[in-house]
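In this view, the complex is presented without one of its protein chains, the others remaining in place.
So, chain A:
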Amino acid sequence: MLLYALQRLVYVLPVAFGVSIVCFMLVHLAPGDPLTAIMPIDATAAQQAEMRAAYGFDKPLPVQYGLWLWKVFHGDLGNSIASGRPVVSEVGRAVGNSLILASLATLIGFGFGTFFGFVAGYFRGSLLDRLASLVSILGVSVPHYWLGMVMVIVFSALLGWLPSTGAGPGGSGAWRPDLEHLRYIILPAITMSAIPMGIISRTVRALVADILSQEFVQALRAKGMGEWDVFKHVVRNAAPTALAVMGLQLGYLLGGSILIETVFAWPGTGFLLNTAIFQRDLPLLQGTILVLALFFVGLNLIVDVLQTTLDPRIQRG
């Protein structure tokens, strides 16, 4: 088990290396010089060259990459061009905010998704199934930024129950676990949970329906097992696949959603990415993408390892 985890960890290294190259190159593929955005229009050629040298943009790409990677290893993602603050602290704060939002959305989405999925799978063709299916299809197909705006219109503008934007009162930049801050997180969390809820509910429904139609379920009943015992077997059989889907969804959620965080002005990674793109803030963009990509890699690793422990048919090694 431990050996397998270590082995998977080794496989992750080249992936992480590739991710870093893509992150680095992505920004250089975009047209336009990152410095033109912050340079005064009347800056002389000499001044521009000086700025380029100061940020290291005058060196050949491989050298720039090497220097960048070296600094990344030392926890230095450079300074934001727009704000001048270290990218690490900006990304760190945003990641924290996104994590909190994602955790709550995960809880809601996975919880209801699994519940609806089981209900629909167990009572296939019934009214309950159709209701649960309707909710999950809506969750998947309604654009979530639109859902976000509708939520704001209904619960903030019309009913005035919940605040529409921000992470806390007075434009608080960081979320804290108190009642006042809790009111701010509800709308974005529910909006964000719609897609994973729909996807997980569809997946679990299909899994449960498939498992219930398998002969071993009848064999369990034939040896006198009650419905609760059968349910435990169904859960155990559905877990590996459901978990893989959940891992991916968790990745998407942790990555933050540019659209949702922008609609609700939630100071997370998505919001940060949006800002960095519009301000052509290269180091900030690079840093954020790198952190998010590594998140995905790490998450997949965890899911891989968990899956093999849950489903003995997946070969180890």
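What to note about this one:
Operating definition for what follows: a residue touches a chain if its C-beta (ideal position, glycine included) is under 8 Å from a C-beta of that chain, and two chains touch if they have at least 3 such contacts; residues count from 1.
What we mean here is this: contacts and distances are computed from a predicted model.
The UniProt record for the undisplayed chain lists the protein name "ABC transporter ATP-binding protein", from the options "Diguanylate cyclase", "histidine kinase", "ABC transporter ATP-binding protein" or "ABC transmembrane type-1 domain-containing protein".
Checked against the full complex, the one of A:V88, A:I186, A:M225 or A:L243 touching the unshown chain is A:M225. Mapped onto chain A, contacts with the missing chain fall at residues 214-216, 218-226, 229, 233, 236-237, 240, 310-313.
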